[in-house]
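Only one protein chain is missing; all other protein chains are in place.
Now for chain A:
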Amino acid sequence: MTTSICTVPIRVSKNNREIDPTEDERQGIVQNITKQAYWHVSSCKPGHGVDKLLDDNLETYWQSDGPQPHLVNIQFKQKTKIKDLCIFSDFKVDESYTPQKISIRTGINHNNLVELRCFEIHEPAGWVIVPTRDARSNPIKTWMIQIAVLANHQSGRDTHIRQIVVHSPTETSSIFIDPKFSSIELASHSSCR
């Protein structure tokens, strides 16, 4: 695997949670494949386990309970194209538990991870959308993604992450097998519903 550092800018919500990852989903640009992966965390406090990362509830969070770096591992059944990762964290609520320095690593399995990008976020207030692209700005294709929290705000030890969403681009492999028509005349004939 070639090491490639992704340079596409990260979008961070600064005021009042203005970024919403579901917008893109609804427009059909991306698919939410969060539930199609296997999730594993390096440690967790009882009651704040990995399910709280995926429960669509921004009030519940995952809290780690071990030494840094805290890891969230996301494994897919097959090589998947990943367009971006969305992480929800709110400094005002979580303060010293808010992750500050995050490293995204990809690979085939745990032993084979290579860092894709490492970035710092400063006092986020909502969703942070992290595009995961390769050197040519295409979505990466990978078996596994690892989100490593290397440091927290105010040097906190453990971290809270409230929600993570993984997006994959919607694509047509061939416009003849599965064309996604934009106009009604064609679309209404194409799907036999």
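By our rule, contacts are C-beta pairs under 8 Å (C-beta built on N, C-alpha and C of every residue); 3 or more make two chains touch, one makes a residue touch a chain; residues count from 1.
FYI, contacts and distances are computed from a predicted model.
Think of the chain that is not pictured: of "Adaptor related protein complex 3 subunit mu 2", "Cell division cycle protein 27 homolog", "Queuine tRNA-ribosyltransferase accessory subunit 2" or "glutathione transferase", UniProt labels it "Cell division cycle protein 27 homolog". Within the whole complex, the absent chain has one touching residue among A:N111, A:S155 or A:S183, and that is A:S183.
Across the entire complex, the residue among A:Q31, A:Q68 or A:S96 in touch with the chain not shown is A:Q31.
For chain A, the residues touching the chain absent from view are 25-29, 31, 169-193.
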